[in-house]
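Excluded from the complex is one protein chain; the other protein chains are retained at their positions.
Letters are used for the chains, namely A, B and C, taken in the order the chains are written, and counting of residues starts over at 1 for each.
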Amino acid sequence: MSGPGVGWYLILSAVVFGTGALGVMLRRSPLIVLLSLELMLNAANLALIAFARQQGDLDGQVFALAVMAVAAAEVAIGLGLIVALARRDLPLDVDQASALKG
Amino acid sequence: MIDTPKVDWFALGPTLALLGASGVALLASVLVPAWMRKGVAAGLAFLGFALAAILGGAVFAETASPETTIAGSMVQDRLGAFAQVVVGAIGAIVVLVSWAEPRRSHRGEYYALLAAAGAGMVFFVTASNLMTLFLGLEWFSLCLYVLVAYDTHRARSLEAGLKYLIVGGFGSAILLFGSALVYGATGELGFAEIAAAGAGSDPFLVAGLAMVLGGLAFKVSAAPFHMWTPDVYQGSPSSVTSFMSAATKVAAMLVLLRVLTTAFPEEREIWTVAVAVLAAVSLVWGNLAAFAQRDVKRLLAFSSVSHAGFMLVAVAAGTEAGAEALLYYLVPYAAMSVGAFAVVAARERELGRDVSLEDLAGLGWERPLLGLSLWVFMLGFAGFPLTGGMFGKLFVFTAAYEAGDWWLVVLGVLATAVSIAYYLNVVRWLYMRTGADLGVALAGGSPPRDAALEVAVALTVLVTVGSFFAAQPILDAAADAARSLPF
Amino acid sequence: MNAAVTGAWVCLLAPLAGALAITLAGERISRRTAGWISTLTTFVAFAGALDAFIRLWARNHGDREVLSTAYTWLAAGDFEVGFQILVDPLSTVMMLVVSGVGGLIVWYSMGYMAGDDEERRYFAYMSLFVFSMLLLVEAGNFLLLLVGWGLVGLASYLLIGFWHERAEAVAAAKKAFVVNAFGDATFALALVLLVWETGTLEYPSVFERVDGLSSTIVTLVALGLLGGAVAKSAQIPLHTWLPDAMEGPTPVSALIHAATMVTAGVYLLVRTSPVFEAAVEIQHLAAILGAVTLVAAGLIALVQWDIKRVIAYSTMSQIGYMFLAAGIGAYGYAIFHLMTHAFFKALLFMSAGVVIHHLHGEQDIRRMGGLRAVLPRTHVAFGVGTLALVGIPPLAGFWSKDGIIASALATGGVLGWSLYLAALVGALLTGMYALRLYFAVWQGPPRETEDEAHTHASGQSEGPLSMLVPVGVLTCLSTIGGLLVVPGLWKPFEHWVEESAEALVHPTVAQDYATSVVAVALGLVGVWLARRAFEHGRQLVTDPTAWRILERKLYVDELYDAVFYRPAAALAVTLRQDVEGPVVERSLDEIGAGTLHAGGELSRAQSGLLRTYAITVAFAVSVLVVVFVAVR
Partner (left out) sequence: MGDVLVWLIWFLAAGGLLASGAAVVSVSNPFYSALALIANLASLAVLYLLLSAEFLAAAQVLVYAGSVMVMFLFVVAYLGGRADAPWAGGPPLLRTAALVAAIALLVEVVVVLGLAWGDNLSDPAEISAAFGSPGAIGELFLTDHLLAFEITSIVLLVAAVGGVILGTTPRRRGENEHRREA
């Protein structure tokens, strides 16, 4: 394989995963948190595809494709939930969704 | 010409039954006249769950030794079939619990989603590679996200849904990344192949194992991955809580056991210790936090965290006896959990608000069946005799002692002793009438007798007590199921 | 089914049926009906016990042990667990005591609790308790024993906290619970160990295999069992819950804290005697704890002002005697004293209940006095109970207590003599505190509370028939119940129990009677001291001149007072305030508070903020990964 080795892709993947995790833990807008989750899933996808390339085994790619579908599904439900929150005039802010505690 | 694999319809039976029920219920909730939608959908879901349990039983009976089917993506074995029977039974009972739940809209679709979640779980427990594992997990999780937020007119339900979705998505992402690392280390997705690859102590493999363990620990709500549990249990519609607390725990716990033993047998020394630590943390955290709770659903949620601890003690043994103990434990636990939340649901419907401990005052006299049942469940949770909870704990401790985890036995016994205090507190409230009792005003008068729920509660009591008196058959089945795992 | 066993099953299941019937009927039955259900089922249980006893009696000597299995739940190899009860001399005695005295007390409660808002709950709990206690004593294997043990704790917790609107009652219930949970935990661990090492649960097979175990294991098992027994029977150092438990209704105190539950520890020691005999140090430890408790509790009882607390400390002290007896292997006398104690202590509690009832809940003896005229029948009953407690012949307590003291003498050696001395000191103290109580309540002029209560006509205020009859029956039993063992003449009771647990010591007739003389003399000295102190106090207040004259005459009194009563009282106060208070109670309270505090902190960690949950998950996963990679 010409160009960068699999390890380089994995470093990218780790950084993106960390960025996504940071977004989930830091941001208050549920929309952006949802996008950060997408980032994490895509980081995992990159790792899967890199490993698939390295192993010469297509299973990883198939897995990644399935993950894409799952990610889309999560977005669909997340958006539905956010729309429902908005319709109820509830604040779109995860810090304010804290009536349940203790 | 592509050589498609032979599809084993028999092994897929329970999943297909529920999936079919779900699909037809979905159609029915759009097509049939509005007044009968709920009835038709609920009936279909009930039939689906019952059929899944029956077919699971058939698979159990027919499968002597485990075999993977459909190109190795799922396994047909008694472990999975055992879980399918349990989940099917839980689902059928939850349908009864749900029946009289006040619901504003989408009454039919609720049952379709419930059946779909059940289908996801009964598939999940047969998953035999990392891809089907992840997909199965997402399948039922997505259904549960929706179900948790189902009461969209309640802010708390939506809040619970949001929390579950985001933290759940976070957990899934970690599980997925872990799977990717395991795949990278071995080049395999199938559990057996991962074990056979003999990657030993490859850093990718152990890091991936840690992340997979974390992701599954999240689903079984083991501390410290449990923090979503009380919020979500409290906020969701009570019938959904009862389903989650029982079925999710059964499915995720079994898959955790399956993954650890089939895919990572060589790393046993590492994960047994890690699981033991998780178990200890869950026991301590769950029990202590339960003390401080006033809301009954939250109290039960923390109790479910502590029970995750007990179950993990069995997993941590890493032996066939441990697996047996875990499988037995799940039966009474599931029954008690469904039943306890069902009783809370009944009280909630009466009062029209969240149920705190004080709100239970007098329930034992007004609704003797429910009061007595809740009493039985609390004693069962505490591991009192005459309920299966006691044998569950006994087997778990025995397995742990055998495996040399005597410190977990001591911790478990202490945790049990402590836990009795808050369980009994519930019982104490049930039978008392206080001045505050008068403040417990019924919303619009006492609702009509909820026969479906009472039948459901009676069934769970039957299982709770029955698993004590008929411990042997359950234990035999658990032993058969545990034999499917390579120990 | 074996005929001897049918009665035992009836005995066991009748109270359960009662409890279930009351609970399930809910508000459909009247409170009074609930009371009758509870009372009658308990008496049915007594009939069953009687039937079992008679049939067992009719059997041959040596063939009086019937194990009856209703149902086997688990059978793996030679490991079998089932619902099985053991009918043997020991368990029939216990059945008779529990259901007989229990039935009387439940009946008595119908009068005592009449008018309480929650009678149904009360009687459901009572029936549950009786069932649990019967299960405990009838259990045929260790598992069922644990079942009964746990259920008894549960029922007592519910009963102590019955008056839930009283904060002290709830606190007392919690305290009883926490202390007992500790004992239950050691008990359960001992059982797990025992089952594990012997591979069986049934008494006979466990006892057979005890000899094959290593001494460490046996010691640990015995220690665990002793922990459970000590907590349940309120022996030092796990005794603090018992006085507080007097917050419960008085019949509850009579049933649980006199006749049945607190004696479960003694039953356990006797039932599992083969285990303790294999771990002799632990058995002796039980005897020593008993001796320490009997003296300490006797001293503390001297300075109590609450009528029920005096009786409670007395109970501790008397159970100390039983522990002492069980610890030196005088099983027959331990159980005999258990039975007579059940009679006279239940009698004392119930008479005290009549007094409290009469005075509308007043429990402070400083506000009592001169009740003899108002409650003549109760006075007789209380007097009989007091004398039986002190051990005045021919009342019940005399025969059983002196048997125990004589056994200590017969044991000999340093241990035997120390125990003997402690037991004799206990006899003296018993006389002192029992009579102090008696005088304060019954003698002298009426106190102020009396005026309020005086609206009742004399006699009528002693309560309804349902209260009087049980008190009367127990008075008779306390009078003649001891005649089952008359040293040198006949000892049917001791022989009966010996079939279940062979005694290790047999005092000679000479030892028996010598002890009797000394013990009774000491008891009488105690009585005399109490009387003197009482009269002394009176005169001091009424007529100073006469007192000064009497002072010289009673110079000896002063001496006794200075040598015995004052130091004893001071020691008692010290024990109560400086030792028991800070050391025992506070440490337990701190454990409880610490638990609650930790719970609160964890609850605060549950901030409701979603982001903190994600951060926790991330941290936990990081830790897992680091550890996994590091140790791989």
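Assume a residue touches a chain if its C-beta (ideal position, glycine included) is under 8 Å from a C-beta of that chain, and two chains touch if they have at least 3 such contacts.
Worth saying up front: this structure is predicted, and the values here are computed from it rather than measured.
Partner chains of the missing chain, restricted to those shown and counted over the full complex, are A, B, C. When you scan B:Gly43, B:Gly57 or B:Pro203 for touch with the missing chain, the hit is B:Pro203. Of the listed residues B:Leu79, B:Ala92, B:Ala112 or B:Ala361, the one in contact with the hidden chain in the full complex is B:Ala112. The omitted chain makes contact with just one of the residues B:Thr63, B:Thr152 or B:Ser303: B:Thr152.
Counting the whole complex, the residues of chain C in touch with the unshown chain are 609, 611-612, 614-615, 618-619, 621-622, 625-626, 629. Touching residues on chain B toward the chain that is not drawn are 2-5, 7, 19, 26, 70-74, 102, 104-106, 109, 112-113, 116, 119-120, 123, 131-132, 135-136, 138-139, 142-143, 145-146, 149-150, 152-156, 161, 181, 184-185, 202-204, 207, 352-354, 443.
Residue positions on chain A in contact with the hidden chain: 1-23, 25-32, 35-36, 38-39, 42, 45-46, 49-50, 52-59, 61-66, 68-77, 79-84, 86-89, 91-95, 99, in rising order.
Simple rule for what comes next: only the chains that are shown with their structure count from here on.
Distance from the chain A centre to the chain B centre is 26 Å, each centre being the mean of its Cα atoms. Annotation: 64 Å between the Cα-based centres of chain A and chain C.
Residues of chain B in contact with at least two other chains: 162-163, 166, 170, 174, 230-231, 292-293. Counting only residues that touch two or more partner chains, chain C has 603, 606, 608, 610, 614, 618. Those residues of chain C that touch chain A in the complex are listed here as 603-604, 606-611, 614-615, 618.
Within the complex, the chain B residues that touch chain A are 130-131, 134-135, 138, 142, 145-146, 149, 152-153, 155-156, 158-163, 165-166, 169-170, 173-174, 176-177, 179-181, 183-184, 187-189, 230-232, 234-235, 292-293, 295, 298.
Taken in their complex, chain C has these residues touching chain B: 23-27, 71-76, 81, 83, 117-118, 120-121, 124, 143-144, 146-147, 150-151, 154, 157-158, 161, 164-165, 173-174, 177-178, 181-182, 184-185, 188-189, 192, 196, 595-596, 598-600, 602-603, 605-606, 608, 610, 612-614, 616-621, 624-625, 627-629, 631-632.
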